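Removed: one protein chain of the complex. Kept in place: all other protein chains.
Right, chain A next:
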Amino acid sequence: MPVLRALGVVVVALAALALAACDRESAKSFSFVAGSENTVLQPIVEAFCKQRNTTCTFSYEGSLDIGLALQSADGVAADAVWPASSVWIDLFDTGRKVKDLTSIAQMPVILGVRKSKAEELGWIGKDVLMADILAAVQQKRLSFLMTSATQSNSGASAYLAMLSSALGGKTVIEPGDLDDSTVRGTVQALLQGVTRSSGSSGWLADLYVEAAKSGSGYDAMWNYEAVLKETNDKLKPLNQEPLYAIYPADGVAVADSPLGFIDRGTGPETEKFFTELVAYLQSAEVQKQIAATGRRLPFSSDAIAATPEPDWNFDPTRIVTAIRLPEPAVIRQALDLYQVALRKPSLSALCLDFSGSMQGEGEQQLQAAMRFLLTPEQASQVLVQWSPEDRIIVLPFDGRVRSGFEATGDAEAQAALLAEVANEQADGGTDMYSCAADALTRIAAAPDRDDHLPAILILTDGRSEGDALGFLEQWRRIEPHVPVFGITFGDADKTQLDTLAAATSARVFDGRGDLAGAFRAARGYN
């Protein structure tokens, strides 16, 4: 039928025109919220954005933050989420906001051990089991950095691998297994090995490198295989020994680095950009670039994978035994258990600025943040609740330290502490250094501080009298060193807190937008 054929031609021509028009319509901007481990992939994504003339923005957040944002009514303020593992989406995306979730790479979470330490432990070229790691921790021959299991995926992964191993060869953690006292005891003992924690895997790796540089290095670090490669690539030019990769033979958790689209109604070109980005990331050329970062890709045999580096036991084509992740309800239960019972307890001193400049709104926000932090029902929503083993010191200050309140993380003790704080009223000058010094003295005097992770947390809204010199002198004399975290508020002079944080291997959080959120983030580091 000639008429039909002619019709077909017209249709094809028109469709082609329409398509060409379509191609010119590219998204003007596109935003990502990603896990810190993806920082290294940003340039690869940016190359695509540039091709498309699209302005791409990236913000980096912990897995829990991404999960909580997905769960919130407002949703995620980005066009794409890229957490370390799809587990956090399974746990929190109850409203199914994430579309077209695609795994970009696989990253086992393993233990990197300073090579001389690995030699000393006899672990070079050997199959190491979680039980061997436990023995080394118990003999005080090994300690490690590990992110908070409730705030960050790498910590959660290491923790779940510890639980799986403690169950003794069961395929998966089932409801009820977490009540087993032997399992709890084993994992609690393993977690005594934690010497520093954090809410971010990337920050933890930086901490390792900085400490190695300054000569006060750490023994080991739980992190992604790819982040260990990144870390070793930084250590090499510093003439520092590498972290030797230990793949616990009884199984590790593997993160799947999923990229998912969030439809915020910004039009079809936004989704098209996403679809094409995924195709770009899966193209052979780009796969090679991604693999070069130490990430594992599907079928990444010889041709694609990064070159093995036997000097630190790295081989991305070696099969790792993966643990099977439990059901979401069991994961949630395991994370609560970590927070309230199994993690190494914290010994936290909170210096709270009650100077005159805090009067009014500042004071109200501080009181509200304390109510959040010291009310178990609220804190547990975001997995930063205290455990009865924790020690909390609260030091309200102005131009001097007013008085100190000490309590355990027991619910009643928290309530009593909160009542004390509620009586405080803003007035007077500002001297955070004298508060920090008082906090340090109290931590040093704590009887069971070796079994606790110590930290000082200073909240301030202004410029402090005094200076850091005297405090830092005192700080150097007290081992193990206590990190001094800061939370800025109002028109705080960030440089003063930055100086303390940098000198003590800590970091500063911005509390101006969301003070309770800043306290929560800071808790993830302690």
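The working rule: contacts are C-beta pairs under 8 Å (C-beta built on N, C-alpha and C of every residue); 3 or more make two chains touch, one makes a residue touch a chain; residues count from 1.
Please note the rule applied: contacts and distances are computed from a predicted model.
Going by its UniProt record, the hidden chain of the complex is named "Solute-binding protein" among "NADH-quinone oxidoreductase subunit E", "Solute-binding protein", "Phosphate transport system permease protein" or "Cytochrome bd terminal oxidase subunit II". Per the touch definition above, the residue from A:171, A:359, A:403 or A:425 contacting the chain not shown is A:171. Among A:321, A:425 or A:441, only A:321 touches the chain left out of the display.
For the options A:191, A:254, A:347 or A:426, the residue in contact with the chain missing from this view is A:254. Although one chain is not displayed, chain A still touches it through residues 3-4, 6-7, 10-11, 14-15, 17-19, 22, 87, 90, 101-103, 106, 169-174, 249-251, 254, 256, 296, 298-303, 317, 319-322, 324-328, 330-331.
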